[in-house]
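A short write-up of the structure that comes next.
What follows is subunit A.
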Amino acid sequence: MTFGWGVFKGMMVTLKNFVTSYACKRDNGGIFTVQYPEEREKEFENFRNFPFLVYDGTPDKVRCVACGICERECPTKCIHIEMETDAAGKPARKPAVFDIDYGLCMNCGLCEEVCPFDSIFMDCAFEVAAAERLDGLVFHKKALLKSNEYFRKVRPALASAIDQKRKAAEEKKKAQAQPPEAPKPQ
Partner candidate 1 sequence: MPVLEIAVKFGIYAAMGTVLIFALGVVTLRNLFHCALCLAAALIGTAVIYLGLRADFLAGIQILLYVGAVVTLVIFAIMLTEHLAGKTVRQNNSQSLPAVIGLAAFVAILAALIVKTPWPLQAASHAKISVMEIGQALMGTYVFPFEVISVILIAALIGAVVIAKKDNSGEQS
Partner candidate 2 sequence: MIGIPLTHILIFSLLLFAIGIYGALVRRNIIGILISIELILNAANINLIAFSKYTSPSPEMGQIFAIFVIAIAATSAAVGLAIVLALYRVRKTVYTDEVNLLKW
Partner candidate 3 sequence: MNRILGFFDQIFVSAKAWLLALLGRFLPDWVVVLASIVISGVVILVMGAVIMMYLTLLERKLLGRIQNRYGPNRVGKWGLLQPIADGIKMFTKEDIIPANADKIIHLLAPIVIVVPAFMIFLVVPFGRGMTAANLNIGLLYFIAVSSVTTLPIFMGSWASRNKYSLLGGMRTAAQMISYEVPMTLSVVPVIMMSQSLSTNEIVLAQSGCSGLHWFIFTPWGLAGFIVFFLCATAECNRPPFDLPEAESELVAGFHTEYSGMKFALFYMAEYMNAFTLCGIAATLFLGGWQGPFLPSWAWFFGKTFILICVMIWFRGTFPRFRVDQLMGFAWKFLLPLTLINILVAALWHFLPPVWAWLWSALILVISFFILVKLNINFVPEKRVYTLES
């Protein structure tokens, strides 16, 4: 075609977008900015950011048994666990120290995958900021602990699946535990 036509067509495209940015909605050519603090993107259940620890009911009923699998499998080695010992010095199958360095964590979600006790999960919260890089981003057990209700809120499908699984396992355990009990009354 004639010289200058391509330039003209390009200008028409930008003009069209200029007009649609006023006239149209987000999905058909309108402004696609999400004005962050006021508006938010829709949240996806699968979205993973940083890990947290789940407890049932009260914070002392931690699911974690400090087995250390996640600590070992973490590619960046950002998890540090120390097992609690009771008064006698016997391991209490509970974490005394559970630190995750968020500055090191790369959100891969492997800890969630390998955890055999359904204890560590990836959180959706992404507004994590600290004024200090080294200590500020190391999250300790207290900060990491979140209730199961919170887990159900942020990742409903996974949480209910886990709950069902745990329930089934518990019932199975009970059922296993009961048969020896059943004959006992005699």
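As a selection rule, all candidates are chains of the complex that A comes from, given by their letters.
As a working rule, a contact is a pair of C-beta atoms (placed from the backbone, for glycine too) under 8 Å apart; a residue touches a chain by one contact, two chains touch by 3 or more; residues count from 1.
Only a predicted model underlies this, so the values are computations on that prediction, with no experimental measurement involved.
Of 1, 2 or 3, just one candidate touches subunit A in this complex, namely 3. Touching candidate 3 in their complex are the following residues of subunit A: 2-3, 6-7, 10-11, 13-15, 17-18, 20-22, 29-33, 35.
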